[in-house]
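Notes for the one structure printed next.
Of the protein chains in this complex, all but one are displayed in their positions.
Our next item is subunit A:
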Amino acid sequence: MNNSRRRFLKIASLSVFGLGAKGVLDVAAGTTPDAAALTGKYEDGATALKAKRWAMVIDMRKFTSPEDYSRVIEACHSIHNVPSIEGNQEIKWLWTDTYEATFPDDMNPHLSQEVLERRYLLLCNHCENPPCVRVCPTKATFKRADGIVVMDYHRCIGCRFCMAGCPYGARSFNFGDPQPHIKAINPKFPARTRGVVEKCTFCSERLAVGQLPACVEASNGAILFGDLDDPNSPVRKALNENYSIRRKPSVGTQPGVYYIV
């Protein structure tokens, strides 16, 4: 009797394993009939702005009053439903810090007073070689063909590997529910849920409808945006005419944000 029970269990478990394996093989081969039907098709809108490699140049010389900073930050945070949370579990897409904090590798105590005392704008660098994309276990953060590093807030599992990977501290995590901390919700942009990571998107949603990023628009010409591959783009022109630096060049990520100091 013992023997027959054992045989029954053997056969039963093998059959279950076989059924499971079939499903896995189907997915691996991409032969699940539903998969093709579920995959949508994406096409750029007629007015979408396109580039081979989007990049940003921030001319810090043009930021002279606190109002210059707050205007661009407010423009970004208000349309993207970025909550204002006090303390060290804060969320920020675009913010300011000192020269030493922004360019720790380039620190020199005898820099000109102006450069040393100025506040610098920080945001996601949309790296050519982004460590956050490399480490993400679910492809919730990915790099688009035009160089923008974006996130799928609905796929993110909140493991925060990307935050450990980012050398620029550009990513924020929703430790709690962000919605009570949003002053006025913009229904055109998804508000996030607790437990996911977020960051600047280079306003990919605005580029798709032919608008420049919100901070660029609000900056009165202090922030330039354009195609790094196009020699006539505003970013290439500015980089041609001025000495520029990028944050932490030694880590090899090739940031897409350039600073004119």
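Heads up, the rule we're going with is that a contact is a pair of C-beta atoms (placed from the backbone, for glycine too) under 8 Å apart; a residue touches a chain by one contact, two chains touch by 3 or more; residues count from 1.
What we mean here is this: contacts and distances are computed from a predicted model.
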{"item": "Undisplayed chain, where the name is taken from the UniProt record, one of \"Zinc ABC transporter permease\", \"Translational regulator CsrA\", \"Lipid II isoglutaminyl synthase (glutamine-hydrolyzing) subunit GatD\" or \"Putative sulfite reductase-associated electron transfer protein DsrP\"", "value": "\"Putative sulfite reductase-associated electron transfer protein DsrP\""}
{"item": "Among A:A164, A:I185 or A:V209, the residue in touch with the chain that has been omitted", "value": "A:A164"}
{"item": "Chain not shown: contacting residue from A:N81, A:N174, A:T201 or A:S219", "value": "A:N174"}
{"item": "Residue of A:L123, A:V149 or A:V196 in touch with the missing chain, whole complex considered", "value": "A:V196"}
{"item": "Among A:T47, A:S84, A:T138 or A:N220, residue touching the chain not depicted", "value": "A:T138"}
{"item": "Residues of subunit A in contact with the chain not shown", "value": "87-91, 97, 100-102, 104, 131, 134-140, 155-161, 163-169, 172-177, 193-197, 248, 251-253"}
